[in-house]
Every structure is written in C-alpha cells, then in structure tokens.
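Apart from one protein chain that is not included, each protein chain of the complex appears where it belongs.
Letters A and B mark the chains as written, and numbering starts fresh at 1 in each.
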Amino acid sequence: MNEDMLLEYEDIEKSFFGVRVLSKVSFALRKGHILGLVGENGAGKSTLVNILGGVISSDAGHIRFQGREYTAASPADAFRQGIGFIHQELNLFTNLDVAENIFIAGFPVRRIACIPWIDARAMRARAEELLGSVGLAIPCDTLVERLSQGERQLVEIAKALRLSARLIILDEPTTSLTARESERLFTLMKELQGRGISMIFISHNLGDVFRLCDDIVVLRDGLVVDAGPVERFSENRVISLMVGRSLDHYYPPRATVPDEEVLLEVSGLSHPGIVEDISLTLRRGEVLGVSGLMGAGRSELARILFGLDPYTRGEISVKGLRMPSGPSRAAIRSGMAFLTENRREEGLLMEASVADNIALVCLPSFTRTPAGLVDSASLKRQVSGAASRLRIRSSSLDRQKVRTLSGGNQQKVVLAKWLLSGPSVFILDEPTRGIDVGAKHEIYKIINDLAGRGAGVLLISSEIEELMGMCDRILVMSAGEITACVERPEYDRERILRFALGRKPV
Amino acid sequence: MIRQGDRLLAFLLRNATAFLFVAAFIAFGVQAPAFLEPANLLNILLQSSSAAITATGMTFVLLAGGIDLSVGSIMFVSAALAGKVVLGGGSLALVIPIVLAVGIACGAINALFTTRLRIQPFIATLAALYMWRGLGLWITRTRAMNLPESLLQVGTARPLGIPAPVFIFCAVLASAHLVLARTPVGRQIYAIGNDREAADKAGIASGRVIAIVYMLSGLCAALGGLVSVAQLGAVSPTFGNQREFAAIAAAVLGGTSLFGGRGRVFPGTVLGAVLIQTVENGLVIINANPYVYPLIMSAIIFVAVFTDSARHARLSRLSRRYIRPWQAAAHRVETANSGEEGKQ
Partner (left out) sequence: MNPQVEMNRWKRLVVSDYWVLYLSIACFLVLFPFTPRLASIENIRNIFSNMLPLLVVAIGETIVLITGGIDLSVTSVIGLSSVIGASIMSSDQGLLAGNPAAAAAGVAGMILAGVFVGWLNGIAVTRLRMPPFIATLTSMMFFGGLAVWLTQSRPIYDLPARFIELGQGAWLWLPNSLAVAGVTAVFAHVLLSRSLLGRWIYAVGTNPRTSLISGVPVNRVVTFAYAASGGCAAVASVLYTARLETGSPVLGQRILLDVIGATVIGGTSLFGGKGNALWTVFGVSFICLIDNSLNMLGLSYFVVTMVKGGIILFAALVDAARSRILAG
C-alpha cells in the first residue's frame, strides 16, 4: 500500500432495493490533495461518500484510510476516525450557539462536586481558535439561527476540525451560497490543504472543480469512467465523460406530432427565492422536457404549477382558464396530474393495497356525494382495466400492499392512479428514477401513449439522454430560471449540460 | 415585506405572558385592592411553589421533545407513600428520600416505555397516569389521609427566614437552570428537542438523555407533591388531579415549546406558574364563581398552545431551502430578526 495515499477505495459496490448504484468503484486520494468528484444526478456521488461518512455501509469492497482497513458504524464513528462530512443539509442545531454546536458531542468539562460542568472558558477559547482557522469572525455565542447559510457551513467545517479531521467531504457546498460566500469557502479550502488536510469536493460547477482540485474522479451510472490528475482533463472532456456514449437506450418512437392547441400556458411566473420569470407553453400531444441539475428548481416549479405552493407574480392557464394563486385543488379539477419525484412519500399510500392506490384520485366520480356509497363494482372494473392496460404485475390488486411491489410497478400504480382521472396535462417528475431498464421502457411507451391520445406531458428528468429520446422540446433550468429551450434538431447532450451548469450572479 | 400589523401581532404573541400578567394585576387589583397587598403577593409565591416545581420537571421533558401526562399521578402516589410511612412512625429524614426515590422510579418506567419500547410518549404517560393513580388509591384505600405535624413542618418551616416551600422551589429552580445552561446534558437536551436525527448523527447518547429527563420530571413531581401536601396537611383521593395540565400550561406559557428545543426555566416556566397561581388567587379574592376557574385556565392554555403552534409553523416555513438564496436572503433576514427571543 502506498504510504502517500490517505484514502483508497477498492471495488466498492452498493445496491438499493435491487438497483445497482455503485459498481466496482476504485480510486485513491493523496494526503493534502483535493479530489473533485463529478457526475450527473444519480451517478452515485452521494452514495460513494455516504459510505465513507458512515451513513450507509457498502455491500462489497474495501476502503483503506490512513493505511488501515476502514469501516464506520455511524456518522459519529466516522468523525471519531478523522473524517468530517459537510452535508448539503447542514446538521446544526438552530437553537444553540456556535460554540455549543461545535462541542455538542464532546464538551470540555470541569468536575465540581462530581458533576460535569461545561468549562465555558476552555470551550470559548477553543471555539474562537477553530472559528479563526476557518476565517469566521463572529462571536462564538451567536445563535446558529441568525447565521446565513454560508456562515453556517463554515461552522460545520469548524466542527469537523474539532477532532483534527484528516479528510473532509464537502457535498455540493456551494448550491446555497452567494458567490462571495463561495469565494470565502474556496480560500479556506486552499488554506486547509496547506495544513495537510485532504478533501473530497462534490460539485456541479466544473469551473470551481478545475480551480480547486488536484485530482478528478468522474462517475457515470455508478462506475468510475475516468480518474486522474486534473491536468489530464479539460472541461469539455469531463462533460463528455459525464454524459458518455453509453449503450443507446432504445426509445420507443412516437406515432403522432404535437397539435396546435395549447393546453398549459405559463407566463412570467415568479416567487422570490424559488423561481424567476418562468414562461412556457405545452401543446396537445407534446412531450416537453425539463432538464437541469438538482437544486435548479424544477420540482419546485412543478409544485407551483400544480397549486401546492404559492407564487407571487405571473399567470398559469390550463386550456385557457386562469388558475388561482394560492395552494388549491383547482389543478386536479382543471385536468392536471402530478407524479412527484418521491413516490414513496408523496405518490403512494405504502400500507394500502394496489387497488386502493389506483382508485385514490378518481374516487369522487364513483359516488354522488362524499357520504354516499362508492359504486365499488364499476370502480373495481376501472381499476383492473387501468392495471392491465399499464401491465402492473401484482398477485392480487385488492390484497397486495403497494409496499411489496417493485419500483417499476409502484411507479405504474401512480400513473394508473392519475390516468383514471382523465387529465389533459401530466407533470411527471423523475418518472423513471430508481427503476430497472425493462420497467423504464414500459413507462416510456406509456408516456408516448399519453401524448398520442392528446394529453400534454411535462417531463422532468435528470437523464439528458432520456429527455432527448422522449421529448419534442427540452427546457433547461438553472437556479430557478429557464436558461434555454432546445428544439429537436439541436439536441446535443453536452450543449444541454452546459446550459444546466449555468452561471450564478453575485 | 413585513406589514406593521404583522409586526404588532408578533410582538403581542411573543410577550403574551407578560401582557397577561399585567392584565391580571390590573383586573384583580381594581376589583379587590386586597389583592395587591404584600402579604397576598407572598401568599401567591408560596402557593405557586408546588406548581413551579412540577412545571420545572415538565420543562425538561418538553425541551427534549416529549410529554409527561403522569405527573399528577406521580405526585399522588409519592405523597400517599410518604403519608403511609409517616403515619407508620417514620421520621421526616426517612420520608423525603423515599418520596424522591418513588418519583425517580416512576420517571424511569416512563423512560423505559418511551425509549426502549418505542411507545409514543403521550400514550405511555397517559397509561402511566392511570396506573400510578390506581396504585396510590390502593395505598390510601381511597380514604383521605390526615398527616401528622412532622410532615407539616415542611410547609411551615422558615429556613433563613424564607418559607420552606419557597426555599425548595428556589433551590429546584436554581439547580434546573444550572443543569440546562451549564452542563453537557442540559445543552444536549436542547439539541435533541431541536433535531433528534441530527443529535443521533452527532453522536449524542439520546436514549440516555431522554431517560434522564423523564426521571427528573418524576423527581420534580414527587417533590412538588411533597411541598403541596405539606401545605394542605392531608392527602385526598383526588390529590394531584389534572396537575399535569397546570404543569404543561405553566411551561408553555413560559415560552417552552411543545415541539421541543425551546424554552427556559427562569424566567420562563417560573413566570408561567406564578401567572397561573396569580389568576387562581385573584379569582378567589374577588369571590368569583369557583366553576369559572377551569374555563379561564383552559382559555389561557389554549392561547399559550396556539401561540406556540403558530410560531412553530412560521419557523418551519422560514427554514426551508431556497433555490435563489440571494433573492431570499433579504426576505429571510427581515422576517427572522423580527421574531426570535434570543439564547435558549
């Protein structure tokens, strides 16, 4: 084993619910180096570092850290072994101050009368030292609640340094930061590097990656497509590696072309902090793609369109009728359907039967009044009709709980549910996430069928290739705005990714 | 953009307890000047000792994100046991440790059910409420126990010139405050109440901390029961009835959140307990219909809980992630600074 190597991954594998997320991942990180980990959404970056951080465990393979075999039973365990993890979602306690957050699991104490008292002076001194080392000039008794996102992140780093971490993982640290805060972070990272601390830097901003990192690892579909010193790469090369020339998925051809009639029209839609000046039209028979990276605001846009979240400016019209601005159920009534990106928490009743799930949206049309009896015979007919049309594989629609279905079948259940309400606009948010290839294909056919029958489909996806195969046009979002609209003739993976990578204002 | 009306409402809600205090003093003082006499005010302090002690214990549990509905029954069962021991000839020096031990034991059982067996706190402590009351009724054979002089001393003694109940209440308050503010366990209680998952991830021994808060609640309940019984001179079968309510009300009125992570014993909970006692005392002095009392109490609790829920809902909304943080930053700073009450 190489003495210089701080960290080595050997053939790490991981699967979730039967879907392979990491395959034989191997790479190495030198002491004092910053490693940039890049890849599209779903490439496996977070899973890779979560194994290191003790959040999940690997199925196979070895990790060597500081020359020894490494496993972490929990995040606290990883921390004790010298690995600090700055998550995207910060783990700070907003009701406590900075110093307390830093020392929450290891306060310096003085024993008086057999009771451990917090040694406030020692704590303050050490906290100020740590804050100074990350360049944060705030009093250490400031409540975390009052800090900006950038300041909170620096507190997290200070926390990681408390036990002299040798390796710090930063998972997309700049997404919620202003440009100035990002600069401050980068200066700190260089300084930490000078002190011999290694870092793994996950980011979508290739410019930042090239600035900061000594090495790059490119992940695609859970595989390391290339790794090496940053000099070997160029931004173009990285983009094409990320996007890859994988086996061309066969996307079912469409039988129809979009109509003239406009089903959904959005103009100037804005909500401070979430989306800015969104305008789009969706025609009958059209599949409109929405591309972008995680955190670009696509799901947030979908929620606003469906009426779950409010908006402050702009207009939404379905088939010419204006939609009201507060959270409302008008969306369903006017013929919209929303398949959310997390089917387990928001798309399905996991503990209920398949039949109950499929019936959920269209139930009101099977009875005259809410207290009235449901016409269960005809409901059952409709439900099994939908289930067989979508080819849902289930042993018993009435008795089998949705929880026990495969991911693909679960997604079909959600689609069936919405189909039965006869909508004209479908908003699909990551419909093929976490689903095997065979089921994906079936869902593509269903989407084509929907468009063929005259619905309009808004397809949100992180897989650029999927969008290119399925959509008539692709909108690209970045930081809450639409940065481009790409027509079919201009489809190019790298171009679309570039638009998605975008640029942020100061 | 924060409108003036919103600002005013936020200010009113944040200082609801102080306003209620002022309102109570004015309302009662005007109708019965005797209310404002120093002797009466000292009396209020004396009467609120027991409630303040139990409310302090409840504060610990609420801070960690739990709830303890069995407090009244713990008061009862420990007082019943104390009475039995004293009537059987035991000395005061024997009784006090027994009472405290019973409280801690009951609390430990509550902790067992909520942490190890993972039963929701409200149902586990609701069941405990019935179990301990049943046990207490069995000990006293449902008859009232008149207590001998020795126990009453606790009520009438005046160490350092201060009535014993007030003395004990101050001691409990001071210790609680110190534990919460100056010990690792105390700060970890706040952390667990704020975000249990993050606390577990950070390596805090959450199970152990939660066990401690329930035991402290049991201890305070027993101590509060002792102080109350010493002033009453007897243990009746309904002793401690609905005291958990008063404890929760005092804590929430004092700014402790039912959602965890927020609240202080001093001045918070103490003010809440004294406010409740003030209202009760005032109602008696103006000869109000005794049946009005629960109505007023529940109205006060309602206001307190409503304020808490509203604040919690607002904070959740403010803390969600923004896609365009630079746009949201100004908006957020404005709203955040208008609301919060500083260090916990």
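Just a few scattered comments:
As a working rule, a contact is a pair of C-beta atoms (placed from the backbone, for glycine too) under 8 Å apart; a residue touches a chain by one contact, two chains touch by 3 or more.
The structure presented is a predicted model; accordingly, all values stated were derived computationally and were not measured.
From the set B:24, B:124, B:151 or B:271, the residue in touch with the chain omitted from the display is B:124, counting the whole complex.
Of the listed residues A:14, A:417, A:433 or A:473, the one in contact with the hidden chain in the full complex is A:417. Contacts to the hidden chain, counted on chain B, fall at residues 67, 113, 117-120, 122-124, 126-131, 133-138, 142, 242, 245, 248, 258, 289, 291-295, 297-299, 301-302, 305-306, 309-310, 312-313.
Residues touching the missing chain, restricted to chain A, are 306, 308, 329, 332, 338, 340, 345-352, 356, 359-361, 363-364, 366-367, 369-374, 376, 394-396, 399-401, 403-404, 417, 421 (touch as defined at the top).
Methods note: only the chains that are shown with their structure count from here on.
Only residues 182-184, 187-188, 190-191, 193-195, 198-199, 201-204, 261-262, 319, 321-329, 331-332, 336-337, 340, 342-344 of chain B touch chain A when the two sit together in their complex.
Remark: chain A residues 74-76, 79-80, 91-97, 100, 104-107, 109, 115-118, 120, 141, 143, 145-146, 148-149, 176-178, 272-276, 295-297, 300, 479-480, 505-506 touch chain B in the complex.
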